[in-house]
Each structure stands twice: as C-alpha cells, then as structure tokens.
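Only a portion of the chains appears, each positioned as in the full assembly.
Letters are used for the chains, namely A and B, taken in the order the chains are written, and counting of residues starts over at 1 for each.
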Amino acid sequence: DRPRESGVIIGVLPTGTHNAITDVPGVKVGHTTRIRGKSVRTGVTAILPYDGNIFQQKVPAAIYLGNGFGKLAGYSQVEELGNLETPIVLTNTLSVPTAVEALIDYTLDLPGNENVRSVNGVVGETNDGYLNDIRGRHVRKKDVLGAIANAESGPVTEGNVGAGTGTICFGFKGGIGTSSRKLPESLGGYTVGVLVQTNFGGVLTINGKPVGQELGQYYFKRQIEGSADGSCMMVLATDAPLDARNLKRVAKRAMLGLARTGGIASNGSGDYVIAFSTAESLRIPYSPEKRTLTQEVLHNDVVSPIFLATIEATEEAIINSLFAARTLTGSGHTVEALPVERVLQMMDR
Amino acid sequence: DRPRESGVIIGVLPTGTHNAITDVPGVKVGHTTRIRGKSVRTGVTAILPYDGNIFQQKVPAAIYLGNGFGKLAGYSQVEELGNLETPIVLTNTLSVPTAVEALIDYTLDLPGNENVRSVNGVVGETNDGYLNDIRGRHVRKKDVLGAIANAESGPVTEGNVGAGTGTICFGFKGGIGTSSRKLPESLGGYTVGVLVQTNFGGVLTINGKPVGQELGQYYFKRQIEGSADGSCMMVLATDAPLDARNLKRVAKRAMLGLARTGGIASNGSGDYVIAFSTAESLRIPYSPEKRTLTQEVLHNDVVSPIFLATIEATEEAIINSLFAARTLTGSGHTVEALPVERVLQMMDR
C-alpha cells in the first residue's frame, strides 16, 4: 500500500485521482527497467508533457538547481528560452549522453521535424553506482526510446523501476515516487504533479516523525559522514498557466518539500527540479505565424497555493518512493527496503 | 522557557553554549525596540560579525534570495565581491533607507575611514504594518546606531524585540529567534549560528508536529488565502572558513530549515539569507598590501555537516521566536502569542 492508503496523510491539500504526476491532464510516464545478471540494476524513466510533437509546440518550463553536483543535460537553453522541446528523461549518471542521443534520434525522426538541426534534450540523472555496474553503461538508446514509447497516463509504477531501479534514499532502497495535489476551485482548481527519482541522504523524517533517528542514527551517520554522492531529481507538471518565471519559483519550492523529508542537499547531491506547464494557451510554436504570442498567465499574487501544492506533492512523492521500493542486491551489495510495518507503527504513536 | 528547555529537541546536532548566533566567537547582537503610544510597534536589530572596523577588514559573505519580494539593501555588491563591509541591520520595510543612512554614518565616522566615499550597507526587513504604523516610519537613525552600539555577545533576547517587535508568524506573534549548532571535532568543530526575524506564513509544524492544523486550519487559511505580505530574514554566522561560494550554498540551506517549520515562501514573502564567515584568515583588507590573499578554505567535500547544522539551527531559531513572542496589540489589532502550554502538550503525544 502507498503511505496515504495506510493513513499517512501528508499536508492539507487533496490529491488528484491517481495521486500521481499523470493527474495533470496529458502527462504520461514510461519506464524501462534494466536488471540483468548480478550487476545491472538501472533503467530509464520518461515524462511526456503531452501527446504530440513537443519540438514543434514547446511548453513553458524552468529548471532549478537545488544543488548542482550532477550531470543534467539541457539546463542553459531552458534557462534562456523558458521552454522545453523534448520529453524529460531520467537515468543514471553515466548514461546521460546515451539518453540525450536517444532524444535527438526521437526528435529528428518525428514527422514534421525533417529539417530540424538543433535539439535540446533534457535528461536528469542520479548515481546508482553502488548497486549497479554504472561504469558498464548498460542503458542503450532503445531503452530510452522504449520508455518514451511506453509512456502512459493513469497510475504510475513506483519503487525499483525505471531510473529508480538502483537508487538509495536515506540509507534505504529508494526509487521512483510520485504524488499530486489538486487545488480547490476557489484557488483555481489547478493540479500539480511531482515525480521523483530518490537517491539522497539526510535524517529521514516521515510526515514529521523522526523515523531516521528512531531506526538508529546509522543512516544519518552513513549519509552525513560518508561519501554522499546522492541526488534527487524532481519533475513537476502543472496545468496552471504559469510562465517560465513563475515556473522557476514553483520549482524552487520542490526543495522545501525535500527538506521536509529530512533531505539536506549535501555537497555531493545533484538536486534538480524541472517544472513545466501543460496549459495549452502557453504553447510556444517552433515556427510562429506571427510576431507575438497571446498568453493568459497567472498573476504573481495567486501562485502561493501552487507553492504549497508543490511542497506537499514533493514530500509525499519522496515518501512514496521509499514505501514502494523493495530490498535489492546488486554489484555485491544489498540495500534494504524501508521497514514499512515498523515505520507505520511509529507513525501511529 | 525556550522550546529546548521544555524538551523540544530539534535535530541531531548539539547546540553551542547559548544556543544563539553569538555562539560564533566574536558575533554580537543589539536591539532597539520602539513601542510608543497605540501604533508604534517596531524596532531594529543589528548583527556584528566581529568587533572592529568591518569596512577595513571585510568578511566573506553571501546573500541568498529565497523569495525576493522584499527591499533588502546591499545585495548586488555582496553578490559581486563576496564580502560584507558593514554590520547587518534588520528593521521594518519602510525604514530600510533610514537604516542604510545610519550605516553610512556609522562607517564614515569610524576612525580610519576618513576618506571612504562608498559604503555598501546591508539591511534586511520584514513588514510589520499590521501591528505597527509603518507608514509613519518611526525608526530613526539613532535607533539604528543604538542597536549597533548596544550589541553584545552572550545570550540574545528573543521575541517582541528589535526588528521583531511587530512581526507575525504563522498567524501568531512572531519576532526575533536564534539558535546554533556545534559540529563534533571529527567534523571540524565549527559553530553555525542563525538569527531570524519571523514574519511569514504557512502551515505551522513544530519539530514535525502539525501544530498549525491541530490549532485549527484558520492559520493555514489566513496565510494562504489571505494577503501574505510576510517575510523571513535569516542571518547566518559561522567560524568555518568558507569562501563566498560555499557561503552561498550554506545560505541556500537555511530555506530548508524554514521549510521544516511549515513555511512555504509565499509569493509576497521576502525570504533572504545573509551568511558570513568570521574566520580571521579570510578577512579581506580594504587596502591590500599585496596582490594576493592567502586563504585557508574548506574543501567542498566537507561542507555537508555545515549544511545540516544550518538547517537545524534555522528551524529551531524560528520556533524559538514563536515561543518567546508575547501577545501584542498595536494599530488597533491584536495578535496572540503561540499557546505554548497547549503546544507542549501536543508535542508530548
């Protein structure tokens, strides 16, 4: 069961139907999981803003560098132009070039893109090199293209799947997690969805409970004193009509959600938030017919509820990843899953 | 009693002697509190990095814009040059120019500064206009100079004092709060101290407990749906030898501490973190004798414990401000103090 179904209710706002990033209409998620032999424990997760040629009709977007010790591809163009022109792909650190290559293939091959000669692929990553033979670079282009092709709306598989196959979080097995919030109509009725690839440390707190400390400070020590080459990739989707400037502000708030789980964004952490809006009126044509775009955007004064929704959904997505992940052995190491039963008992006290 | 003395132990690291920013050797804090008649409820708080002519021997510093809806003075020069050349002054929004003026007076008048013709005063602010007649601008230059002159090491008065006299936090009376952390010798033995001026909203969480929700969602509604022109000024001092780049990274982590109290950095919030290092070897002379500075700075790899210390001290400083503040009436409004007894009972459950 997911935490919410076990009574762990994070925050004050209601979730969307699936409590997933796919609650934002049009958003799809696909995974490719690579588990082979004793050492391949990795994969790919793809997030599609909408069904269609994203290069031809770009979506407003922003990337926030929570802590930039990472190899994310595509930052500067999103920062400069305020838009996204490919699906977002998550994978392991050393497979970023393969994933970018695949996004170029994908984009060049789309009907209508026959003359495209420049593609800004956005790829995030965390380092799964403890459980996975990361130096072997076992992600292939077809794994990336497969994750895109398989992407679906509806419920999202969490835990040891896709880009979360080999990740570790707070000393436990981490993985993919997702959550969403739906604002009341009086606040606009917008949906905010978050998907995370959790691979970071700190002092685990679940809905305010100091779970990490109660399970032994081992985890704290391991993460703080040890080499913490962890990371958290966060992808945020919303149907609220936000331009790139306000998407950047929203993206910043995802770090506040991470903070509530006990994350500290350690030196070695690559904590990135990629945020985009699916609002159709904000699509940015590659070949504009006229000089100007007519856009309906939210006034600054009404974005605060979206900030709160972001914080809550990020916190819950991280916790969801921990609840869904399973004990995994790879590359000669074993990482245990979060002891969910014991944790739920703690939560009840 | 402060929360810690009542058994509310935030985080895993030990505090310094006074659990205050003044635990960082050399740091001093001074307050001027302006309460007069029915409507003047404001003041000034000054933080001195060390005793001496800061203009002549500057300290490395950084300012992080958590959410820049505010009128802080001095940002761009700190960003460009990586240092601080005046005491830090906190006050109300509309008194920033008076405080900058006072810092110019203070600096021009220091012995040795007779030929100084350029001063970058750093002044933070929050808006106390609900309890205080802020439009009347009742802070005078002598109030600012007084706060600097009165600055002391040792315990720091918290609550309705200085720049916290008229502030509101999570719907309760806010104010000044402070806390510190001391790293174990194995992690460097450094001290991190934080002082906050709390005037912001969200869903109050105290050491993980959803206090705001349990006291009625009134507070959430008020802060989220209402006009939330709040702010949190955070000042961070450390004796760890950090250069401006790593101070900026440390400053960013203070926002993670704010997040743990339920803060959301709403649109109207001016959330700023000013961080400086008191390490003597990192002083930057105004009139350098030679071309180069020889500096001993921390390697990136060892800053993570300072990140954790920052998060914990910021969280506790905010909670301390709420515990210390008292119910206040001003400008025809009354803001209640946090019901500490009731909160402590919640914490025990």
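Things to note:
By our rule, a contact is a pair of C-beta atoms (placed from the backbone, for glycine too) under 8 Å apart; a residue touches a chain by one contact, two chains touch by 3 or more.
As the structure is a prediction and not an experimental result, all values here were calculated from the model.
Here 2 of the identical protein chains are placed; the entire complex in the file holds 4 of them.
Everything below uses one rule, namely that only the chains that are shown with their structure count from here on.
With centres defined as mean CA coordinates, subunit B is found 33 Å away from subunit A. Here subunit B touches subunit A in the complex through residues 11-12, 66-67, 186-187, 202-203, 205, 207-210, 213, 217, 220, 224-225, 228, 249, 252-253, 255-260, 263-268, 300-305, 307-308, 311, going by the rule given at the top.
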